[in-house]
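Up next is chain A:
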Amino acid sequence: MSSYSIILYGFILIALISAIGILAVNNVFKAALFLLTCLLSLAAIYVLCLAEFVAVTQILVYAGGVVVVIIFGIMLTTKLTGKPLEVKNGNLFPGLLAALAFASMLVKYQSMMATSTAELSTMSENLVSKTGVELMTNYVLPFELAGLLLLMALIGAAVTTRSTPE
Partner candidate 1 sequence: MQQYLLSLLIFIPLIAAIVVLFVPSVFQRSFRMITLSASILQAIIFTIILSSSSADASFIIKEQTTWFSIDIGSWGILKAEYFVLLDGLNVSLVALSIGVMLIATIASWKETKNQKGYYALLLILNTAIVGSFTALDFLLFYLFFEFMLLPMFFLIGIWGGPRREYASIKFFLYTLLGSIFILIALIALYISVHDPSAVPGKLVHSFNLLTMADPKNYISNSILDPNNLWMVGPLSARTWIFLLIFFGFAIKLPMVPVHTWLPDAHVEASTPISVILAALLLKIGGYGILRIAYPILPDAAVELSWIVATFGVISIIYGALNALASKDLKRLIAYSSVSHMGFVILGISSVTSEGVTGAIYQMFSHGIISAMLFLIAGVLYDRTHDRIINNYSGLASRMPAYFVMVLVAFFASLGLPGFSGFIAEIMVFLGAFRSASANGLIHESFAIIATSGLVLGAAYYLWTIQRMFFGPFDLKGIASKSELYDLTPREYILLLPLAFSALAFGIFPQLILNWINPFAQQFIEAVLSKGASLTSNL
Partner candidate 2 sequence: MNLQEALHIIEKSLSYLYPELILTGGILVLITISLFKRISSIVFSVVSISICLATISLLVEEGLLRASLFSGIIVKESFSTYLKILANIGSLVTCVMTLSSNNQRMKSAEFYALLLTIVLGGHFLVMSNNLLMVFISMEIISISSYVLAGHANTKEASEGSLKYFLFGSVASAIMLYGFSLLYGVTGTLDFATEGFVKGITEYNSPILLIAGFMALAGFLFKVGAAPMHPWAPDVYQGASVPVVAFLSVVPKLAGIGILIKFILVISAYGQSKYDWQAIISVVAILTLTVGNFSALAQRNLKRMMAYSSIAQTGFLLVGIAAYLPEGIQFMLFYATVYVAMNFIVFISLQFFEQRNIWNTEHFAGTGRLLLWPSISMLIGLIALTGLPPTAGFTGKLFIFSSLWEAYHLSEKNILLWLFVFGLLNTVVSLFYYLKIPYYAFLKEGQSVEKGNFNLWENLLSLILVLVVLGLFFAPGLLMCWINSVNFVL
């Protein structure tokens, strides 16, 4: 087993464990930290899969943005309610059953896809610059729409949290 594989397996393991950690812990704050670990290890996996640009975005936007926003939300809500960060579980059995069913089904059929196609090839181009060009040519419409989406999400969030005059 090459060192490359060892690193990959390592990150996969970290991602899985921290994902399960979110499920296992009953503290919202700890769950958010687990999410952060998971997202960061996924970014590492993306680098190993030669998707550097996505990996960077993952770190900057997801880990740096989403998780921070979530932690911020947690703090605000605890301040609003004045209650501890504990989370209760419900529907434990059906939830786990559904998850297991999904996992086994996906693993079974998706792994068939992995074996039926050739092994991953490697590319040696300058991926980041190519991504940039693609974004401004073939993907310019979704790109612009994504901009609109961000704008509306911002306005939506502002409208939602703004307190009413009444």
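Methods note: contacts are C-beta pairs under 8 Å (C-beta built on N, C-alpha and C of every residue); 3 or more make two chains touch, one makes a residue touch a chain; residues count from 1.
For anyone wondering why these and not others, all candidates are chains of the complex that A comes from, given by their letters.
Computed from a prediction, not measured in an experiment: that's the story for all the values here.
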{"item": "Single touching candidate for chain A, where 1 or 2 all sit in one complex", "value": "2"}
{"item": "Candidate 2 partner contacts - residues on chain A that touch it in the complex", "value": "105-106, 109-110, 112-113, 133, 137-142, 145-146, 148-149, 151-153, 155-160, 164"}
